[in-house]
Structures are given as structure tokens and as C-alpha cells.
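Everything on this sheet refers to the single structure shown next.
Note that this complex is displayed minus one protein chain, with the remaining chains in position.
Take a look at chain A:
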């Protein structure tokens, strides 16, 4: 082939490839074209409603509410965009991208979902919780390491107390008691915080290939392990049980079973949901757990299942994830 022909061929194929790429981008841009849903005033304060993040094509990523008992009924969508959201006692937490690709922030929102304050986050948002009083916020992010040699990965979980202005940037700095003995290791990772009150919490601690349920204290900056193979705990409203995802046969690669742990007896009850659930569940009421089930690369629905192992899963809110019951 002569140099001229090579250049011609390269130019031709490049134009075709780039044309195809541009066409795909344009088509993808119009895929979700439906009349945009007008932003409504959303009440995220206490009441008979469930807060969620919408995954419907119209209003993707926006935070809204539905009335209890009519999950597939009319929804109110705000103009607040979040990757993960939660609210309690009129205080909301919204984890979201912050401008350019690699930066994120934690937004503190009020009962009308108006942003009151923001904090920068290092890492991709994953889990969010608010203490029952609305005073303390917890976040979990993924931190990717350096890109040069593949990079290693870890999670970082932290808390912000809005009443006292005290923050714990990373629970990794807390002292650990494992199986009754002080414990130190490099590979300690935390995720999925759930609050008992403004001082005490539960979370997942991962170290040496095992994942533990820990009980923590923000004042003494310490945690102690309670049980093995517990991820993403979620405390029931009556504070007696923890809903969590249990790695099947102790191996996260095999998927998870949604399970409830009784804190008094430490007995585990697998729930009737048999699909793999990779979410930090939330409690709909003292008898029902709700969680997101992924559908494709963008979609998700919120399902509910009885907390005592009986019954069957039931579609609670279609096209939604990150649910939070707004208690009275």
C-alpha cells in the first residue's frame, strides 16, 4: 500500500468510527427524552411518606416522595439531584457529584430539600444515613488509589454532628476491639453506618478478608466487633434488630441474602427475598424491610419484605432506590 493510500484509509475509517461514536452519543442523549417532570415542593419532614431517589427516565436521579401505602401512585419530585439520599427528623443527607468528574460532596438539606451546607468528599458516594434525631450524618464513599500501577481500593466512612460540629473524617482512626482484644491492622475498612442515637452506631468493619458487625461510640472513638459476616447494617425503628446483607457462605463473590439479626439473642433470620440484594436496607416499619433491586445499568425498584422471614417480596416503589421512611 502506498503511503497516500494508507493515509486515505486511516482518514476514512477514522471518520466512520468517529461518526458512529458521535451518532451514538446523540442518540443516547435523546433516549430519555420525555416531557421533563416539573419540580414540585417536596416535604421531607416527618410524615406518612417514603423518600427515595428516582430512577425513572423522566427525572432520573432526582429526589422525591410517595405516600405510604401507594408506592406506585403519584410521586412528588424535587429538583434535588443525588446519588444517594436519606432523611430523618426533618434533616436530609444528599451525596452527589460536585462539578467535574472526580469530585463529590455531601449536601445537608432541610425538610424542604433546600441545601443548607456542603462538605467535599474524597471518593464515590455509596451509603448515607441520618441519626434518628436528625443531628448526625454518616457517609460511606469508595476511594480509588493511584492510577499508575492499577491502584488499590478502599472505602471510607465518616460522620458529621451538625449540633456539636464534631466530625469523624474516617472511622479508620477509631480504636478497634476485635473478639474482646485490641486490634490493629492496615486493611481496616468501614462501610454502612446506622445510628442508635447521636453517639452510638453500628457499621461494617472489614479486615483480613472478614466482615464484622461493630458497635461504635463517636465520643470515645472506638468500635468493638459483635458478629461476623454482617454487611450494611440497618437498625430497626424499635432498635431491637438489624437488617443486613449476609454474604452467601461467607463469600461476597457468591452474592448476598437479606437477613435480620436479633440483637438480644444474636439469632439470624434469612428473609423471604432470595434475589441477591446489594444495598443498605431501610425499615418501612417495625415489621417490614425495604431495599433496592437493580434492573440493568441504570434502573432499580424498591421492594419490601416482612422482617420475620415470612411472606414474599413485594414491589413497593417502582423506578426508585435509596428509600427512607419519614417517621412521625
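Basically, a contact is a pair of C-beta atoms (placed from the backbone, for glycine too) under 8 Å apart; a residue touches a chain by one contact, two chains touch by 3 or more; residues count from 1.
The definition used in the following text is that contacts and distances are computed from a predicted model.
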Next item on the list: Select, from "Phosphate transport system permease protein", "Multisubunit potassium/proton antiporter, PhaE subunit", "Major Facilitator Superfamily protein" or "Phosphonate ABC transporter ATP-binding protein", the UniProt-recorded name of the complex's unshown chain.
Entry: "Major Facilitator Superfamily protein"
Note to self: Among A:38, A:74 or A:186, which one touches the chain that has been omitted from the display?
What the structure shows: A:186
Next item on the list: Sort through A:114, A:249 or A:298 and give me the one touching the missing partner chain.
Entry: A:298
Note to self: Touching the hidden chain in the complete assembly: which of A:121, A:162 or A:176 does that?
What the structure shows: A:121
Margin query: What does the interface between chain A and the hidden chain look like in terms of residue numbers?
Written below: 1, 3-4, 6-7, 9-11, 13-14, 17-18, 20-21, 24-26, 28-29, 31-32, 60-61, 83-84, 97-98, 100-103, 105, 120-126, 140, 142, 144-155, 184-186, 189, 191, 206, 211, 231-232, 245, 247, 252-253, 278-279, 292, 294, 296-298, 300, 321
